[in-house]
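With one protein chain held back, the other chains of the complex are shown just where they sit.
To keep things simple, chains are lettered A and B as they appear, and every chain counts its residues starting from 1.
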Amino acid sequence: MVSEKTPFGKVGTYLLFAGPTTFAFFTVVILPFLFGVYLTLTNWDGLSATYLFVGLKNYRMVFEDKAFWTSFGLTLKYVAYTVVLTNVIAFTLAYLLTSGIRGQNFLRAGFFVPNLIGGIVLGLIWRFVFSNVLVYVGKRFGWELFLRSWLAHPDKAFWALVIVSVWQSSGYMMVIYIAGLMGIPKDLVEAATIEGATGLQRLRYVILPLLTPFTTVCIFLSLQRGFIVYDLNKALTEGGPYKSTELVAMHVYEKAFLAQQYEIGQSEAFFLFAMIVGVTLAQVYLGKRLEVEQ
Amino acid sequence: MAQRQRYREGIFEALRLSFLYFLLVLYLIPFFLVFVNAFKDRNQIIANPFRLPSAFHLANFIEAFRKMNYPYAFWNSLVITVLSTALIVFFSSMTAYLFARLPWKFNRFMFFLMVASMLIPFQAIMIPLVKIYGSFGLLNNRWTLMYMYLGFGCSFAVFLYHGAIKSIPLELEEAAMIDGCSRFQAFFKIVFPLLKPTTTTVAILDVLWIWNDFLLPSLVLISPRNRTLPLSTYYFYGTYTSEYGLLLASLILSITPVIIFYLFMQRHIIRGILQGSIK
Partner (left out) sequence: MRKLAFFLIAALVFSAAISVTASAKVNITFLNSKGEIQAQLEEIAALYSEIAKDVTVEVIPCPVGQSPFEKVVSMYASGNAPTIAMVDAGDVKKFQDKALNLTGERWVQDAIPGSLDMATLEDGTVVGFPFAVEGYGLIYNKKVLDKALGKSFDPSSIRTRKDLQALFEELKNAGVAPLVISPLDWSLGAHFFAIAYAAQSPDPKQVDAFLKDLRAGKVDLQQNSIVNGLLDTFDVMRAYNIDKDDPLSGTYDRGSYLLGTGEVAMWFMGNWAWPQLSELDPEGEYGFLPVPISDNPDDYGNSQIPVGATKFLILDREQSSEAEQQAAKDFLNWLVYDAKGQDMLVNKLSIIPAFKNITLEPKDPLAKSILQYVRAGKTLQFVLDLPADHWRMVGAFMQKYLGNAISRDELLDEIENYWKNVK
């Protein structure tokens, strides 16, 4: 067995354990990514056999694309609401489902199930619910709120998107929070109760701080899902009515393939990626700092 | 006094339970709708989506089964999902082991790169990916697809395994290596078995993802005989409208296997996340 201490040994060990993974990762993710970056510096329209190098011109056009920035702003709003609501609901459910209620396992499984349907299918089912089912309910019971299809108005359509996203993801985050809650040492909680802490105080000073790593992970995952949402957007509202709920990933996709300005769409995609990385890095950094301080 | 306390607690619990069940019903209404409407034909669904079907006849299911080429599609989905998941589990666990035990600068860099890559929107690399692999003639091939799933899925799996491995005490492997095991053997004989909860979690999440995935297979697998289940359900979507009855039936046929799988495995998810979380 070759020693691990030598450089040769190190390379050997690396290749043995992580070789295939690294190779696959590079050729499937990194390489296309770099190629994509290169393409944003050209004017390839996705189809022609030839293209020219145009430097940063595409990025300049990104700045000029007002609709891109509008959709980005809308996405920020969407992400803010979705992340907060998902995590609050997920945590509440997790808290309730770790308190020893009867049928806990069944309930836990039940709330996770929405996560099993994805993308386009999810959007179509909910579109059906909003435009047919709810309207039917509204007419039947005379509930004003549902009389008009939610998808026909910009504000309500936006909330429809938020609701469906929260519905889908809360079960997933709930499971993570449950794991976190189960990992909290019981004696700490008992000690706090003995010292006279109320439920709320226990929550605030013992449980939540110990959950910080989980919260960080959940927020990271919900941010990621929120920023790149496309399937749901497309299937539920199609960006409507009249493009008022077009989130940024959808805008980028349509720019590339619908307006057939592929080079600009690709550039916008990378721009988006850079911004997402910025936001999530900041979030994880803050999370780690909070963790350390405990 | 204690009795009143218990009485109050009983009421609280009852309240909590009913709230939870009420919420659960709301959560599951869409499933109910899918199920009920899969037995109706298109116009009945449009007319009144809530009404129960006049009869639970299986016409939609039978026709969907036939049109989807279900046995082939199911087999394709099964093979791709199981093998891809196995690849991801096998290779990612080893990689995470390396990153966790040998904190070289390069390892730390690669780990960071992998986690960061989870943020790349798929649309950003979709066309370059297809162009590169297409030019080598590697498309329309199930093996290519599985290889791509490894590439895409390893980041999250490595992330989960990394945390789990860190929580396993070093002494166990050290003892084994002193006894003459190579690191490789130590990993498989000692560490990997201890990682069962995380492996289960990774397997469940990857199975859910790959089984339902549409976009990547639609780009890579072109001919009908290679289709996976999600690809074959898209058969029922028309340009302007859809064969709703058949569509819903095909959806049920498509996700039932994975729901069954999930129901069997669900209690392991939490244990797995727990193991992966202690850093």
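Going forward, a residue touches a chain if its C-beta (ideal position, glycine included) is under 8 Å from a C-beta of that chain, and two chains touch if they have at least 3 such contacts.
Everything numeric in this text was worked out from a predicted model, so none of it was measured.
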| item | value |
| --- | --- |
| Touching residue (missing chain; options B:133, B:147, B:161 or B:187) | B:133 |
| Residue in contact with the excluded chain [from A:11, A:84, A:258 or A:274] | A:258 |
| Touching residues (missing chain, whole complex) on chain A | 46-49, 120, 131, 135, 147-149, 151-153, 234-235, 240-243, 254, 257-261 |
| Residues of chain B (touch criterion as defined above) contacting the omitted chain | 42-43, 46-47, 67, 126-127, 130-131, 133-135, 137, 139-140, 214, 218-220, 222-224, 231, 234-235, 237-242 |
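In the analysis below, only the chains that are shown with their structure count from here on.
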| item | value |
| --- | --- |
| Computed distance of Cα centres, chain B from chain A, in Å | 16 |
| Complex interface listing, chain A residues touching chain B | 1, 4, 10, 13-14, 16-18, 20-22, 24-25, 27-33, 35-36, 39, 46, 93, 96-97, 99, 101-103, 105, 107-121, 125-126, 128-129, 132-133, 136-137, 167, 171, 175-176, 178-180, 182-183, 213-214, 217, 224, 227-228, 230, 249, 252-253, 256, 262, 266, 269-270, 272-273, 276-277, 280 |
| Residue ranges of chain B in contact with chain A within the complex | 13, 16-17, 20-21, 23-24, 27-31, 33-34, 46, 48-50, 91-92, 94-95, 97-99, 102, 104, 106-107, 110, 113-114, 116-125, 127-129, 131-132, 147-148, 150-152, 154-155, 158, 182-184, 187, 208, 212-214, 233, 251, 255, 258-259, 262-263, 266-267, 269-271, 273-274, 277-279 |
